[in-house]
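What you see is the complex with one protein chain gone and the rest in place.
Each chain carries a letter (A, B and C) given by its place in the written order, and its residues are counted from 1.
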Amino acid sequence: MKKINVSVIGATGYTGGELLKIFRRHPHVHVRHVTSESSPGKRLEEIHPSLRGQYDLVFEPMDVASLAEDTDIAFFALPHGVGIKPVAEFLRKGKKVIDLSADYRIRDGRVYEKWYNVKHQAETFLARAVYGLPEYYREAVKKADLIANPGCYATTSILAAAPLLKNQLVERDSLIVDAKSGVSGAGKKTALTYHFPEAAENFQAYNVAHHRHIPEIEQILSDISGSKSLITFVPHLVPMTRGILAVVYAKLRKKMSVEQLEAVYHRHYSGEPFIRVLSEGTLPQTKNVAHTNYCDVAVRVEARTGHVIVLAALDNLLKGASGQAVQNMNLMCGFRETEGLV
Amino acid sequence: MKKINVSVIGATGYTGGELLKIFRRHPHVHVRHVTSESSPGKRLEEIHPSLRGQYDLVFEPMDVASLAEDTDIAFFALPHGVGIKPVAEFLRKGKKVIDLSADYRIRDGRVYEKWYNVKHQAETFLARAVYGLPEYYREAVKKADLIANPGCYATTSILAAAPLLKNQLVERDSLIVDAKSGVSGAGKKTALTYHFPEAAENFQAYNVAHHRHIPEIEQILSDISGSKSLITFVPHLVPMTRGILAVVYAKLRKKMSVEQLEAVYHRHYSGEPFIRVLSEGTLPQTKNVAHTNYCDVAVRVEARTGHVIVLAALDNLLKGASGQAVQNMNLMCGFRETEGLV
Amino acid sequence: MKKINVSVIGATGYTGGELLKIFRRHPHVHVRHVTSESSPGKRLEEIHPSLRGQYDLVFEPMDVASLAEDTDIAFFALPHGVGIKPVAEFLRKGKKVIDLSADYRIRDGRVYEKWYNVKHQAETFLARAVYGLPEYYREAVKKADLIANPGCYATTSILAAAPLLKNQLVERDSLIVDAKSGVSGAGKKTALTYHFPEAAENFQAYNVAHHRHIPEIEQILSDISGSKSLITFVPHLVPMTRGILAVVYAKLRKKMSVEQLEAVYHRHYSGEPFIRVLSEGTLPQTKNVAHTNYCDVAVRVEARTGHVIVLAALDNLLKGASGQAVQNMNLMCGFRETEGLV
Partner (left out) sequence: MKKINVSVIGATGYTGGELLKIFRRHPHVHVRHVTSESSPGKRLEEIHPSLRGQYDLVFEPMDVASLAEDTDIAFFALPHGVGIKPVAEFLRKGKKVIDLSADYRIRDGRVYEKWYNVKHQAETFLARAVYGLPEYYREAVKKADLIANPGCYATTSILAAAPLLKNQLVERDSLIVDAKSGVSGAGKKTALTYHFPEAAENFQAYNVAHHRHIPEIEQILSDISGSKSLITFVPHLVPMTRGILAVVYAKLRKKMSVEQLEAVYHRHYSGEPFIRVLSEGTLPQTKNVAHTNYCDVAVRVEARTGHVIVLAALDNLLKGASGQAVQNMNLMCGFRETEGLV
């Protein structure tokens, strides 16, 4: 099978680095260009030393016109806002785009602007974007030319909560998502909060009930459940590098046993290559999904209070970002969905 | 002021070590004996190398009769079940006891037996035990001769949730406690789960809705609120050594602003030497209370779903164990409540 | 190319788990059996949850006769001593063995006995063992039927120091190796030293000038340099899971510049697929080789004191164990040397 040419736009960060690690093992991908506004002219291994000896690439400045000439699919790993217009240009040139930023996730430009403080300068393209969560939008992904790759918190929360809503098992708006993420989720930009002496041996919540992924999660849960869904969302910073564990709490509409709920989840995700529903006795751990594209899910019940508890774990840089992006690429190109990912 | 003689029964673990670190700085305490069933005859610094040069003590086997002769207050830091009878013997000899284990926390011996799989062999003494949470039982602590020192999860959860229940602000049984603890909370006994390569770079929940501190928390919350209270409780293991952060979620009975709720908490804990209620803008972090006896508390609201969110952080080995034990001792002996703790 | 059948003897530990992760990606390998004395009958994912869904294997007790029937190459990942006889039996049946333990590394059975407190019950096979360090024994490895896979400290120290000795650049016996290892190097067996609260936020040396890898390192360095070589070796425990950094100090026989020494190393390791000699300006970091089979090496000089300083980093579980074992297998079977490893 012939290889496709891909370029990584904004390849100096963690998600860019993970994409390049995966492509190294992907039989159908040739990496054509890597771009960087901060380090044009530097060799790839100067920024990603672990990739030394595996690529012969130099960071280029982003020039959509020339890049588009020999690129089939562009992976955008730029900060929010920066890539809005370039993404649109790529599409205009008939190329496909997988955008790892939030720019094309929110269907309503005003909501995007409210949460990201950036005016969306390509709203007409919002309707073309397919939310790249294969477990719920697989067929649309196959036909898409623009993928809005989901956020890491959003992927975890939706994979955990959606079966409850889709099957109308819980009381509306009773959903609480207590999510915990490793520090790499904050990206490569330094800040005192992520300074080792501050982040190590420390645990804290942040953006309590006010995180940017809330509108994204609610939009998709509403879409899947068919009715407007609100959540109470509290993210936390865990003193580790990779991994997210989200714990979802909701009020059951009627008494259900853990066996019944596990059956629902097993049925719901049967055949999904990257969802592992764990049975009574085992619980998700971020270590078990680290460096993989899997999402482990388990269900529990607190019968005395009528609450269901769903736990989901994944690697925020893989199933929560770059791994899922490649899963989407595989679907768009007709490759084996798991190619390069297991 | 003359010094009192204290002995630490079961002094080889983490809480025993923390007690000895505090006593080193306490002007009114003389450590008379340290006991150990596993290491009798060993010098203190062989087990606690950080205390080298600060004490001249040898671990002795536990002999209540001889220990009681020159001990005013005995601190029991034994595993659950082991100290039940010795504690009773100490009391019979007219000495005072502060028990850091769970043995005297649960008022109903059958409930204790159900959760700890140990028959309680001194039920008659259960009624004499005062729950050593000064913020709620200060006067009783002053007069007590047996203190059931609270568990670390229990202290954090109660300090966070009690004001909501005492002021009837939330719907009964809507309380969810998502608690996260450092690994020292599991004690010094090795197990694969706490093996560094397993615990580092890992985050997981355990004993979901089935942790031993649940009956303890519910007993005290019911006591404080005056009506039976149930909680949904999920503990987690954080890849750090010290610290607990508990996040409490509850359904507000009526609309309230964050300012109103903060006012409630400030009023409720005004004058408390070890509770720091943080105002809008700052959140508790385990690092800020590590190696101190403080508990930092903050409150938030998710107005869209009508949930209140209370966050509390403390050091599981200090305000969650040994620090609180000394705070109780200070109250029992008429010392300054903060002596040796700040 | 047809697949070969491999079995992992003692597959519950970290090196066994890493072998299975690599085989998952290796196009020419079929895993036939996994054995365990501690957990026979358990499914693979019960011990290695991260491999859930990737294998359909159950741990079997070790029965050489039946295992040998359908196994082409057996990987022994047993504790030292346990596998001595089974390895010999496999060889007698005409099968090939790659032994990750130390049992066949030391050529002199008495030296082995002195350091491992185990009588070697198959000394006649010691002469057949090839030390599986491809950079120095590649041709012998290709023809071997028994590979003594090097230890992690040994691999790092030898790859760093050998060029100095082989080129007679340093004074004999002036070699000092200050090595630092992540905790996984100690294996999966729990002990207080590796208990998270003890190992985290802690750094210490151990077995100072008395580590079991000393005779192994000296044997190979003497072999490579052609004259008896002694080293001063101090290992340390780093609060991280994977990775080794070894720093070698030696007295230069004559003045040399860092450029001259770098030239020696570049020449010495040119063409080696897994050795990356870094040039002035960059230094090895364990993070850059984690989860890879690379060993990064750099040289420096302290001209004022006439010392050369060589730094080498690798992943103790891969180039230091399982990755190198697969590299050896690739050579023995005529596969691409890097197959499954990049």
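Going forward, a contact is a pair of C-beta atoms (placed from the backbone, for glycine too) under 8 Å apart; a residue touches a chain by one contact, two chains touch by 3 or more.
These figures come from a predicted structure and were not determined experimentally.
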Contact partner of the left-out chain, one of A:201, A:262 or A:339:
A:201
Touching the hidden chain, out of A:239, A:284, A:306 or A:340, is A:239
Return the single residue from C:24, C:188 or C:307 that touches the missing chain.
C:307
Identified contact with the non-displayed chain, of C:240, C:297 or C:341
C:240
Across the whole complex, list the residues on chain A that are touched by the chain not included here.
14, 182-184, 188, 190-192, 194-197, 199-201, 239-241
Just checking the interface: what residues of chain C touch the absent partner chain?
173-174, 176, 178, 180, 182, 198, 200-206, 208-209, 230-232, 234, 236, 238-243, 245, 247, 249, 283-287, 290, 300-302, 304-307, 309, 311, 313
Where chain B meets the left-out chain, the residues are 24-25, 49-50, 52-54, 200-201, 276, 282, 285, 287-292, 294, 296, 342
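Going forward, only the chains that are shown with their structure count from here on.
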Which one of the chains is closest to the middle, using the mean of its C-alpha atoms?
A
Turning chain B onto chain C by a C-alpha fit takes a rotation, in degrees to the nearest 5, of 180
Which chain has its C-alpha centroid farthest away from the centroid of chain B?
C
Separation of chain A from chain B, taking each centre as the mean of its C-alpha atoms, in whole Å
39
When centres are defined as mean Cα positions, the distance from chain B to chain C in whole Å is 46
Sites on chain C at which at least two other chains make contact:
200-201
